[in-house]
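Heads up, one of the protein chains got dropped from this complex, but the rest are sitting where they should.
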């Protein structure tokens, strides 16, 4: 799905408006400073990187003027940023390159997946996360939009709301996403997942089947149990899918997560399919913990990205 | 097996006489203070809790008068407490409710399992533990009775001894118990397990098969490999079955134990059977480690109980 002489375009998104904790906007620059660009180049990719998106114009435009809409916090800012991300990812993807988006909070996923689906309408999504991020404006308690991107992508009830309805299309079908790593789901989200028959592998399933079979079943599901492996795949990896002992410096850690190896296994195996068309590394927040934990989280973010882009153990 | 409008009755047993380390009698109050009662209520159960059993009358009765009998330490106290627990668990169970017993040391298991088997004679036991707790008065080196409850439940040789023979019946057959998590077994215990053909899944088996298949095989065994899942089950969970990195604050920790997720997987899967009729959470000793480790152990005790009572990840 990529050009023969494929490039990775790094899209660093210094954005934290989809949730309440400062610092996640520093994730991209920390990942870059840790050497991610060079590391990916050493894997044989051409790597484009033009500095991070600071969204200064957007932030200024809405400074002091972004009152809640219903429960939603920072709706205009999140909306404008996601829209910008969607356009960027679409453009990169249509040029035949692979967008690697560095977050920033997971509300950016509304932009990245939209961009991918505009370019590859048949693409499926693998969403690695402790959370389902499928609250709607009607169900969210916190109003933090990093908990809502998937519902907007699907156009669930309550998502046809300004300002998002100016541009968001329901490009993602319920059968087009698979979750891995879930372990902290709101009651209303549970209903949504069930009613829409969305494929979820919680940590219970990872325990039950082992990560090897889980990734296999995830790919089977996205490929219609055809036995083939030819559907383009967008990987959206929230580092809180990992156990807090592995990725402690993130906004909403939850015990009992993926091990270091399980996280990397997912990335390695998706790379092996040859079908990855976009990768997000989200929710690295280097300011939440002491330096040692922050550095470990940044390091694991980099190595997840490398694994998704072809670094292998053998 | 439970009433339609089922309730959980919490039986907090402030007892440490089955072993030598002070503090395990504070386990129940710490679990309660951490919010366990309310947490279970939020899962939709009616929760009964009348304060912990302090066994003051028993302790006073035998103060200074509980000399060793053979190797057994505190035999009269352990005996009287277990007898009391058996009556309480039996009454709760016969009322159609689920007894959730909080220890306290694992000698209490003599009481809890007896109570269950009086009410549900066909019940099977899943005993999660680093240890087999199947020494007899003839084989125990330490004389600590928390290492002996299973042998009394089975009426093994040497267990027909006062004061226990006043009330203990050999209600548990060797085919009626399955161990998970074993990794520290005495030589004599090994013989007993072998001679009685008792089903054991040590950590070696958890590594070999994965926890998913182990729990499946455990349930198969208890259900006579019938393919059905209809035998009532008593879960007796010694937190030292978990790895010390997960549950550090317990009296006899052993390296190489169940992970956080493996422990919860067991509880979740037993709940799913719909056959759980009793749950024990044992050997939480909050005074052995620094506060952080003690709190982690209490927290994991609570979450194991919640998982056994229906908390799911999805």
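Couple of notes before you dig in:
Each chain gets a letter, A and B, in the order it is written, and its residues are counted from 1.
Simple rule for what comes next: a residue touches a chain if its C-beta (ideal position, glycine included) is under 8 Å from a C-beta of that chain, and two chains touch if they have at least 3 such contacts.
All figures in this text were calculated on a predicted structure; none of them were measured in a lab.
Within the set B:204, B:228 or B:292, the residue that contacts the chain not displayed is B:204. For the chain missing from the display, the contacting residue among B:183, B:221 or B:306 is B:183, taking the whole complex into account. Looking at B:57, B:228 or B:255, the residue that reaches the missing chain in the full complex is B:255.
For the chain left out of this panel, the touching residue among A:127, A:152, A:201 or A:265 is A:265.
Contact between chain A and the absent chain runs through residues 210-212, 260-262, 264-265, 268-269, 312-314. Residue-level contact of chain B with the missing chain is found at 182-185, 190, 193, 200, 202-204, 206-210, 255-256.
What we mean here is this: only the chains that are shown with their structure count from here on.
Distance from the chain A centre to the chain B centre is 42 Å, each centre being the mean of its Cα atoms.
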